[in-house]
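After this line comes subunit A, so read on.
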Amino acid sequence: MNEPRGTIRLAALTRSYGRTTAVDGVDLDVSAGELITLVGPSGSGKSTILRLIAGLDRPDGGRVLVDGADVAGVPPHRRAVAMVFQDYALFPHLTVLSNLTFGLRVRRVRRAEADRRARAAADRLGIGDLLDRYPDQMSGGQRQRVALARALLRDPSVYLLDEPLASLDAPLRFATRADLLALHRELRTTTIHVTHDQHEAMTLGDRVVVLADGRVRQVGPPQQVYDEPADTFVAGFLGSPPMNLVPGGGVLGGDPALTLGVRPEDLTRDDAGPITATVEAVEALGSEAILLTRCPDRTRLIVRTGPRPGVAPGDEVRLRADRLHQFDAATGRRR
Partner candidate 1 sequence: GCTSGDGKADRPGITVVLFGDAEEVAGYRSLVDGFTDANPDMDVTLSPVATQDELMARLTTSFAGGQPPDVFLMNYRRYGQFAGQGAIEPAQSYLDASSAIKESDFSPRALDAFRFDGQKLTCLPQNLSSLVVYYNADLFQAAGVATPAPGWSWDDFLAAGKALTGDGRYGIGVEASIARLAPFVWSNRGELVDDENRPTTLTLRADPAAREAVDWFLDLQLRHRVVPPDAEEQSESSEARFLRGTLGMYLSSRVAVPTLRTITGFTWDVASLPVAPGGVPASILHSDAYCMSAGLPDHRPAWRFIEYAMGASGQQTLAESGRTVPSRLDVAGSPAFLDPAKPPRSSQVFLDAEPHLRATPRTATWARVEKEANKLLEEVFYGRVDREEGLRQLEETVRPLFTPAGK
Partner candidate 2 sequence: MVGRWLGRYVLPALVAALFVAPLWFMVVGSLRPTGSPPPRTLELWPAEPTTAAYARLPELVPLFRYLANSALVVALAVPLTVLVASLTGFGLRLLSRPARRRALIGLLVLLLVPVTAVWATRFEVFRLAGVVDTYLPLLAPAALAVSPFLVLLYAWSFGGVPDSQLQAARLEGAGWLTIWRRLALPQVKPATLAVAVLAFTFHWANFIDPLLYLTSGDRYTWPLGLRFLLLLNPTDWPLLMAGSVVATAPCVLVFLLAQRVLLADDPLAALRSKGRP
C-alpha cells in the first residue's frame, strides 16, 4: 500500500500446461502509469502472462503482486484489471450498447447511468453511431474499438491488451495505434501491451520485454534493446529485416569464440569496404531497398539501402560494417 496505485510485480512466475512450460520463472516490475510492451514469438507465453495477472489462470509457482499485495486469492472480477482479448471476446448476442453496459449492469449500475457512460466511451472512440449493431455486423477495426471502449468503462488500475491491433490493416492499425498512445498519455493507467508487430514493439512502450519459451530475454527501452540486444535471439527477433548474424565472425572478422552481428542498415556500400558480396536479389520497398547478398564464403548478408540503389542481381558490391555486435558463440549472450 505504500507503493503508488497500478504497480505490478511478477516474482518467479511459473505456469505449465502438461509438459510445456508456458511461463517459466518470469520476474518483472511494472511501475505505475507505465506502458510496457511484451513481444516474443508465437507460443512464448505472452497471453499466459496476461491471464495470470488478470487472475483468469493460476500460477503453478511464483507470485503476482498488484500495488504491493499478493493477489493470489483475489478472483478476477475483484481485480481492478481490464483486458482486451486477442479475439476481442465481444458478446455476439448483444448489441454494441449492451456489450458496453454488460459489466456496468452486472455491477448494478442503473440503466440510465450505464447507458450514459457507455455512450460517452463509445463517442470517445468514434463508434457512437454503431451502438445498435451486433458484433458480426462490424469490421475488425470497429470491433477492436468496441472492445477497447468496454475496457475503458472499467476504469481499472491496469490495462492488459492482447495483440489488440493484430487484425487491422496497415492504415487502420497506424491510426488506432496513435489513438491508443493518446489515450495512455491522457489516462496514465498502467498498461501491458502484447504484440508481435515490430513496429508496435519499437514505438508503443516505455519499455519492451522480449520473451522466448516463457522466459524473459531482455527488458529495456526499445531503442536500447534494439541497439544492444542481450543475446542472439533478441538480436534476430527485433528488427526487420533481422540482424545479420555470422557465427565465428567470418567475413566480419573471424573469432571462433564469437558470433558477430551487424544490422542491415549498418552495412554501408563503400567501394573501399572490406567485404565483397554478390547481389542475389533486390527488394525495392519504395522508401528504401533491401539487397540480399552472398559473400564468397557463402555467408548471406542483408543490406538496407536507400531507394533506387542502382544495382542489379549479379552485381558485385563492397560493404563496410559500421556497428558490430559481439555475442558469445556458445551461450549466445552479448559480450
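Details
Methods note: a contact is a pair of C-beta atoms (placed from the backbone, for glycine too) under 8 Å apart; a residue touches a chain by one contact, two chains touch by 3 or more; residues count from 1.
Inclusion criterion for the candidates: all candidates are chains of the complex that A comes from, given by their letters.
In this text the structure is predicted, and so the values were computed from the model without any measurement.
Among the chains 1 or 2 offered as candidates, the one in contact with subunit A in this complex is candidate 2.
Contact residues of subunit A toward candidate 2 in the complex are 51, 54, 56, 75-77, 79, 81-83, 85-94, 102-103, 106-107, 134, 150, 154.
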